[in-house]
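Left out: one protein chain. Kept in place: all the others.
Per-chain numbering from 1; labels A, B and C assigned in written order.
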Amino acid sequence: MSRRSSALMIPLLLAVAGSLLAVDQTSAQPPGAPKELKIGVVSFLSGPGAPHSGIPTRQGAELLIEALNAGQVPPPHDKRGIGGVPIKAVYTDEAGPVDRQVTEFRRLVLDEKVNLVVGYISSANCPAIAPVADELRTLTVFSICGTQRVFEDAEYKYVFRTRAHQIIDALGIARYVLAVKPDLKTIAGINQDYAWGRDSWATFSDTILQVKPDVRVVDALWPKLFAGDYSAEITKLLAAKPAVIFSSLWGGDLETFVAQATPRGLFDQSLVVFTVADNLLVPGPGRFVPTRTVFGARGLYGPLTPDTPLSRWFGGEFRKRHGYFPIHDPFNVAASILGAKAAFEKALAATGRWPTVEEVVKAFAHLEYEGAAGPIKMTLGKGHQAVEPVGFGIVKSFDPATHEVTLEQVKTFRVECVNPPAGVKSVDWIRQGFPGAVCP
Amino acid sequence: MGVLLETANLTKYFGLVKAADDLTVRVQDGELVGIVGPNGSGKTTFLNLITGYVPPTRGSIRYRGRDITGLPPQTVTALGIARSFQIPQLYTGLTVLENMLVALATRAGRSRDFWRPLRDNRRTEEAVQILGQFGFKDEIGQAVASLAEGERKLLDVALSFALKPTLLLLDEPTSGVSAKDKFEVMDTLVGVLKGTGVTTAFVEHDIDVVRRYAERMLVFEEGKVIADGAPEILLADPAMKGVILGTG
Amino acid sequence: MERLVYIAVDGVIFASWLFLVSLGLTFIYGVLRVLNVAHGSLYALGAYMGSSLVLLFLRAGYPTALSYLVLLGAALLIGLTVGPFLERVFLRRIYLKEEVLVLLLTFAISLMLEDVIKLVWGVEPYLVNAPYLALGQVKVAGVAYAVYPFLLTGIAVAAGTLVWATMARTRFGRLVVSVIEDREISAASGVNVPLVFTFAFTLGAILAALGGAFTAPMISVVPGVAVEVIVLAFAVAAIGGLGSIEGAAIGALLVGLLRAAAVHLAPELDLLAIYAVMALVLLVRPYGLFGRAEVRRI
Partner (left out) sequence: MLPALAGLLLLAVVAPALPGWTIFLLSMAFAKALVVLGLVLLLRGGLVSFGHGMYYAAGAYAVGFAMKLLGIREALLLSAMGLAAGALLASVLGLLLARHRGLFFAMLNLAFSMILYAILLKFYWVTGGTDGMGVRQATFAGLLPSVAFLRLAYFYLTLGIAVVAFSLAHRVAGSPTGYLIRAARDNEVRVAYMGASVPQTIYRTYVLSGALGGLGGSLSALNVGHIVPELSYWTQSGEFVFVALLGGYGHVLGPLAGSIVFELVRNYAYKFSPYTWQLSLGAILLVIILFLPGGLWSLFERAVRWRTRWAFSSRPRI
């Protein structure tokens, strides 16, 4: 990824520009504005979710919020803070039982008096938090949460998700597989035995069979979450010799699986596709990404990140601080904060005074804005659920020094190809053969 | 005077050890029987067999003409056979009074009662009265853990007695009680029992105690009953005395 | 036919790991009658210490061949420091009190250690698999297996035999047994019971750390490994009959083989396997495979 090198000097220029602009921005305080805007940032700070999702999310939020307050973010988000108001972040841990999360959300809103909440990674937490957000009339922007059901099974007024749901990963990677292996005969899956794993596998296999009904599903393995040992699963996959193996493993489980499967030659035998492969780029001793596997980053992130001024700046700054180009989690939380910023400022522009939360959520719905890695369109779920393109490539090489992979046969799938149209449930859409899908 | 308890060829092996060897014993209504014999001669095993704590290897036990062989302690006890223990078996976490109240509640078949309080006036009254008979006055509020060995012994007996049994089996009621207190303890016991006419068998080491209180004496050795009769007659025979004292 | 071979091999591999992680737990329970929840944390400490020491070792340019000794060293380091510390400072205070209370204490300790680990090693995942790769592969029934897991089997057997031999053959073993039989009497007969406890707990801690250290090369060591391992260790120990080493071995084999069978024959049951075994065993044998009910003297 040669373009990265050029990305390094740009932030300097921006920093200078930002500090020059800074002067007249402080004076631009809209009428009725609070002196600071409090944002609750929720992500896994402990437990297995921390290393690859929670901590990167927090790091991304810290970076962006500091830069916003300093007015150092490149256009179109160069306005200081949110609507000129500086941001104060309150970070908290997403680990712990669901009732604890609901208590924590209420504490953030009613005790810490945060103006909005961003974050949440676990699909189990978002459906629990959303109704509470509406009850407390608090703008809440989910940064990840895989499941598509949040907005397909319910409607929320104050809740938004600024990244695409799980469907694009598994559906997109299925399309990718069919593109690079037109003569596909057999598939197998190894996914953690919980909702994310189930949904991902269902989406993948349904899509494959929908497009190519003669494909045979030879196996579906369900190791428990955080199993730690995959010898038996690997043995079975080696014996079954499927052409393609689909996996939505993430975090430590993904790394453990890769570590145990590589020496046994699983990746030489079958084409293994990982929807969350970018987790392997998180720095740490002994990192490696197996070559000749299909690399997914849950959207266009990590090595697939489109080259925009914002992505160049964010990626560069993040690398400076943490030694690697950000994977999807930091980009996602940045998109959530920028989405809130855009919504606030849109409402602000409309009313000319500091907006009420109702005005903000009204402005947020169906918003189209520049995210940290390309445009975000709030299209689905009555304008509360974003759609994104997605891309994949096959790993050619991995450089442990820079934590970067080189991909080949990179293919990206436009929004209309991998996201269901508004008002259609993903599952039905796949079963009906993707009506209205526009694919390259 | 009918037969209350009757064992036929009662035998118990622990591995190769014969703890009970072909015991055939009859106990009549209203008797006060002393069971003697050296350590390990099978006295306690005899009680354990009757009360179903261990099942016999062979033989049968009839109580009031009914076969109770192999019935568990709780059933045997419910039929009216109560026992005390060599090592007092008490509820150490409860007070003396509460121990007694539990005994009275279970006797009244209230052990499954979820609702009415254990500690009602009538029951407390009776408990205090029975405890009084056994010499418990100020201690009744104390936790059992704080009692002296002799008191524990008495309470253990008192609990068995409180069940209003037809047959009361006492396992060394005076062991652990100092020599001089022994007779005091036994006087209290026998005093209480006399009035009620409860048939009683008690295991005892001290032959003076047996001579003084028992109407009839069973002598155990190596799991067998080697003699059965009035204490004064049996104890007249020095050989027998040797056996009992374990010196023969 | 191959399938059976696979089930057997995969089963034994998983069983070895299970045995290794439950040995220390069941041993400590056997001697101290303490269900040590912090066992999982000691395992995690062993894993982190193992990976970071091997990492330094290799970066310093030493040969991978010796890294196995480093893993062993890491286990001893953790066991010999943290073990006595926990026993002397905390457990010591509440022995002979309620079993559950001690259990509670170890739970609080494990909570704290979870974050202590985070503060010492950070949250970045450790994947130090050089020792794993160094041993290469071997083909079994046409399928490539990494050799390392078989080393794990060896270590499990060795550790098990060692503990067993210590208990059966050495003076320390006899002391421990006497303490298990009756604390009061052995104390009265001049046995330094507190010291025996410290030794026993330390040995248990070493075993826990050993499990972690030698698991480290085959996994990515991340926060939360402690939580995942402790309940497995409990289950295996309970199945075997808490305190019984041979029981833990049989229990581990049972669970290992059943899980392997589940993966190969009915993947949907993978999650259930271990708890199903545990429930069935305990229903048939209320005190575990090798456990005995304590009969009250009357």
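Everything that follows uses one rule, which is that contacts are C-beta pairs under 8 Å (C-beta built on N, C-alpha and C of every residue); 3 or more make two chains touch, one makes a residue touch a chain.
Values in this document were obtained by computation on a predicted structure and should not be read as measured data.
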| item | value |
| --- | --- |
| Interface partners of the hidden chain - shown chains only, full complex considered | A, B, C |
| Contact residue for the chain not shown (choose from B:9, B:24, B:92 or B:178) | B:92 |
| Options C:116, C:133, C:147 or C:180, residue touching the unrepresented chain | C:116 |
| Identified contact with the non-displayed chain, of A:124, A:211, A:365 or A:424 | A:124 |
| Candidate in contact with the missing chain, chosen from B:30, B:55, B:73 or B:242 | B:73 |
| Residues belonging to subunit B that touch the chain removed from view | 51, 53, 72-75, 77-78, 82-83, 85, 89-95, 98, 101-103, 105-107, 110-119, 141-143, 145, 159-160, 163 |
| Missing-partner contacts on subunit A, residue numbers | 45-46, 91-93, 96-100, 102-104, 106-107, 109-112, 123-124, 127-128, 131-132, 135-136, 147, 149, 154, 193-196, 198 |
| Sites on subunit C contacted by the missing partner chain, in the whole complex | 35, 90, 93-94, 97-101, 104-105, 107-112, 114-116, 118-119, 227, 231, 234-235, 238, 242, 268, 271-272, 275-276, 278-279, 282-283, 286-288, 291, 293, 296, 298 |
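To be clear about the criterion, only the chains that are shown with their structure count from here on.
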| item | value |
| --- | --- |
| Any chain that touches subunit C and subunit B | none |
| Distance from the mean Cα position of subunit C to that of subunit B, given in whole angstrom | 49 |
| Distance between chain centroids, defined by C-alpha means - subunit A, subunit C (Å) | 37 |
| Between subunit A and subunit B, centroid-to-centroid distance (C-alpha), Å | 77 |
| Numbers and ranges of subunit C residues touching at least 2 other chains | none |
| Where subunit B touches two or more other chains at once, by residue number | none |
| Footprint of subunit A on subunit C - complex, ascending | 2-3, 6, 9-11, 13-14, 17, 51-52, 55, 114-115, 118, 123-130, 132-133, 136-137, 142-146, 149, 215, 218-225, 227-229, 259-260, 263-264, 267-268, 270-271 |
| Residues of subunit A defined as touching subunit C within the complex | 46-48, 50-52, 54-55, 193, 219-224, 226, 228-229, 231-233, 235-236, 238-239, 251-252, 255-256, 259-260, 263-265, 282-288 |
